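Missing here is one protein chain; the remaining ones are kept as they sit in the complex.
When the chains are written out, they are named A and B in that same order, and each has its own residue count from 1.
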Amino acid sequence: MASPQPPNGASAVSAHPAEAAQTGPASQTGPASQPGPASQPGHPSQPGPIDAAGALTALRQRHPLVQCITNAVVTNYTANVLLALGASPAMCDIPGEAGGFAAMADGVLVNLGTPTREQREAALEAAQQETPWVLDPVAVGALPVRTALAFELLEACPAIIRGNASEILVMAGEGEGGRGVDATAESADALEAARALAKRRGLVVAVSGETDFITDGTRLITVTGGSELLTRMTGGGCSLGAVMAAFAGVTGPLEAASAASALYAVASERAAAASEGPGSFAMRFIDELARVTPEDLNNRITEVTA
Amino acid sequence: MASPQPPNGASAVSAHPAEAAQTGPASQTGPASQPGPASQPGHPSQPGPIDAAGALTALRQRHPLVQCITNAVVTNYTANVLLALGASPAMCDIPGEAGGFAAMADGVLVNLGTPTREQREAALEAAQQETPWVLDPVAVGALPVRTALAFELLEACPAIIRGNASEILVMAGEGEGGRGVDATAESADALEAARALAKRRGLVVAVSGETDFITDGTRLITVTGGSELLTRMTGGGCSLGAVMAAFAGVTGPLEAASAASALYAVASERAAAASEGPGSFAMRFIDELARVTPEDLNNRITEVTA
Partner (left out) sequence: MASPQPPNGASAVSAHPAEAAQTGPASQTGPASQPGPASQPGHPSQPGPIDAAGALTALRQRHPLVQCITNAVVTNYTANVLLALGASPAMCDIPGEAGGFAAMADGVLVNLGTPTREQREAALEAAQQETPWVLDPVAVGALPVRTALAFELLEACPAIIRGNASEILVMAGEGEGGRGVDATAESADALEAARALAKRRGLVVAVSGETDFITDGTRLITVTGGSELLTRMTGGGCSLGAVMAAFAGVTGPLEAASAASALYAVASERAAAASEGPGSFAMRFIDELARVTPEDLNNRITEVTA
């Protein structure tokens, strides 16, 4: 029977570090393909134009091992998103294993949606490693346990912080979270806060919204488009953070966050066109992630001149 | 790209309290629509006919924030059910956060399917708040940890208890759970026990089965129909409890439980007609929940004269 080896590992903890995974299926990319650029953690302000197509090519060639310490609601969907895309997911989230695994992984996601005690310990272990990691501070500011954890994690230097406007305002020290006026904050409202946070901490901030804004404090990237149906299923935002972690395993964080947003815009529009509601959309979105080609990502990213 | 802000929050902990959510998309209801009746926690014996159509209209207008402390098997499906329907799910289930969040939420579900230590603490925190909440005592009687917890929670006055006949018999003090003869109990067998439990405790009891029975101890509502395929996928019953909690955020508990049951009957029949098996049924059921109109719920509910 067809090898269930990858899904077994991938479903929980991959037994396939990235080196091994590189012997996997060849990339299906066309002439736009190029050797995957070297990972550049800690160097968010990369030079040159953002090349989302090149990032996707690199991801499909290198099958990055992505460790996800994420919430209970979206673990399954997140793993399926990563597998469909060509990455190798691993949900290793217990103390005593999370740190060692993060050291082997190519990218790490820490999502604070349902932070049990063990997950909180695991997150802190993983964040200590050199591997580039993404912080998704779900509902920070509104709830005390995760808020304390988010700021503790911030000290461990994530490569990317991804959130909605309210969450970014809180992380930047300018908001109180989902209660109060900023609960309806638009992504543009958080733009200056995002820029300041990125500059101060030397990381990339991605603000999700009608328009996505991605900034390293100096450069500013915008991505528009995408389907509203992403907001009618669970995991649309949380899995985007995981995809940013996957791209961060093959390129710098500014390009990683931008490529992930562009990919979601393209795949969600296509899935929506073939869907009859949020149930079929969630399924087709996975199908489309497997189909998107690097070329499809061209012209999806705009760099705003500062 | 289309805002992933809602799904991010919604997938784990919503950053959108109900006030904010009320600024969301307008209800698509027709002339049957009416302003959402005020929530009536603690007043189960509401007067007047049960208006499932009105309850659905109110839910879609007000997007109630529904906190789910539920089992690991169904978190994802439950969140997707609530989002498809128009509610705002939030799986906030850790100690130190669950109580404060319950105070902000419009409805709370406590489902005992896989009650870890932290979830047990969180459930007790949440149940102390004023927010109307639903108890789904999965497998109570058959297993010791959850059985003790279920009776402790009962003292904190749920608005609705939802279960199968065996579970309701146990909660009413008349059964031993899933072992023994009552494992095959039909919903009608638990009717008198349900009525007595509801009356004694001043709450609503919903007994799921071939026919659903909903009672506040005085009035008795029945709902028939629905597809057998709901029993061939996981989460059919558990997510129904979450939908009852959503409705309990916009109307009284007797109408809330009745409207949820009617909704499931309608949506499951439609999903079954378009399905090729339990996999496609689970997906289409989500699609249909997004499509059901208030008018579709008319004539689905029967009030039995006592």
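Throughout what follows, contacts are C-beta pairs under 8 Å (C-beta built on N, C-alpha and C of every residue); 3 or more make two chains touch, one makes a residue touch a chain.
Remember, it's a predicted structure, so these values are computed and weren't measured experimentally.
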item	value
Identified contact with the non-displayed chain, of A:D51, A:D93 or A:D189	A:D93
Listed residues B:G54, B:G86, B:G217 or B:G237, member touching the removed chain	B:G237
Among A:T75, A:S187 or A:S227, the residue in touch with the chain that has been omitted	A:T75
Hidden partner interface residues of subunit A, rising order	1-17, 19-20, 23, 72, 75-76, 79-80, 83-84, 89-94, 96-97, 100-101, 104, 116, 118, 282-288, 290-291
Positions on subunit B where the hidden chain makes contact	71-74, 76-77, 111-117, 136, 138-139, 142-146, 163-167, 177-179, 183-184, 187, 208-212, 223-238, 240, 261, 264-265, 268, 275-280, 282-283
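Following the convention adopted for this analysis, only the chains that are shown with their structure count from here on.
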item	value
Subunit A-subunit B separation of Cα centroids, rounded to whole Å	33
